[in-house]
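The following block contains the structure, expressed as structure tokens.
Of the protein chains in this complex, all but one are displayed in their positions.
Let's turn to chain A:
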Amino acid sequence: MELQMAGRDTAPLPAAAATVGSLLEVRDLGVSFATKEGRAQVVTGLNYSIGEGETLGIVGESGCGKTMTSLSLMGLVPPGGRVTGEIRFGGRNLVDQSARDWRSLRGRDIAMIFQEPMTAMNPVMTVGRQIAEVLTVHEGLSTASAFDRAVELLEAVGIPSPNQRARDYPHQLSGGMRQRAMIAMALACKPKLLVADEPTTALDVTIQAQILDLILELQEDTGMSVQFITHNLAVVSELAHRILVMYAGRGVENAPAEKIFDNPLHPYTRGLIATLPDPDRKVDQLFVIPGSLRIQPQRGCRFASRCSLASEICAATEPPMLEVETDHFVACHKVTP
């Protein structure tokens, strides 16, 4: 591992050295926090990969560990959190790499946009400077030319009069404009992977659609890979090639998007599909599966308390993730090949 890291300070990543076509491979990822009641395992044994130019949608309800999964790709799990397993990116394992290696990766190879455009920007620094900062750090641009690039980037993400907006402070922009500016910031160094953590949740519906279109368009232009996180299956239906459904810190179903929508196999996924809103119902009313999510150390299937198919075996042993049909993985005792 040390060997692979040598000389990795400024040189760009070697294109997909390990697995052909796969940019990111997450193996047995775990995220845990020390709490007063002991260790809280908020993500457990998570496996997935993202190919080059591919969009993976990660779907699951609030608190299931989507944000922690994303932050572990950036080395930004909050203090007290421990990340275990492997995160292979361009052939290297990122877990346990040095702070210096993380810094040269963040914002350049992997970039992230966040749920709350209102609070994600520094309120006392102009939008242009905040974007320019990424370029001065990673590409060694001077402050002036980085600012010019920032204006171009703002234009590229469809912000009108970018020259003026670059000189504005975040509070002078609307939520949608701020999220566009965040996207401009994330894409400044042409990252290989964009991690989008519920980037549209805080926006109203028409703006949501515009931002989704923008991400789709930019992805087609740049060929980057995207990990798109949402608690709303309807949102990823348009842009995800593949979908990973998470429940209580675990992956429960992982398949190409068509298979998830046409033939959902896990009872939880089925519940999600069944409760998909009509176009004229409010998006927020998505989750009407009875019961609520609990992350606790427990034996057996974590969904058992809410599952209509649950039987004795479900409470006794944890169902393994199996390939029940070609390229369709499900973790459920009642769904077998």
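Quick note on the criterion: contacts are C-beta pairs under 8 Å (C-beta built on N, C-alpha and C of every residue); 3 or more make two chains touch, one makes a residue touch a chain; residues count from 1.
Throughout what follows, contacts and distances are computed from a predicted model.
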Query = Missing chain's UniProt protein name, "Diguanylate cyclase", "NADH dehydrogenase", "propane 2-monooxygenase" or "Branched-chain amino acid ABC transporter permease"?
reply = "Diguanylate cyclase"
Key: Residue, one of A:Y48, A:F89 or A:F114, that touches the chain absent here   = A:F114
Message = Contact with the hidden chain only, please: which chain A residues?
response = 74, 76, 78, 99, 103-108, 111-112, 114, 116, 119-125, 133-134, 137-138, 169, 171, 182, 185
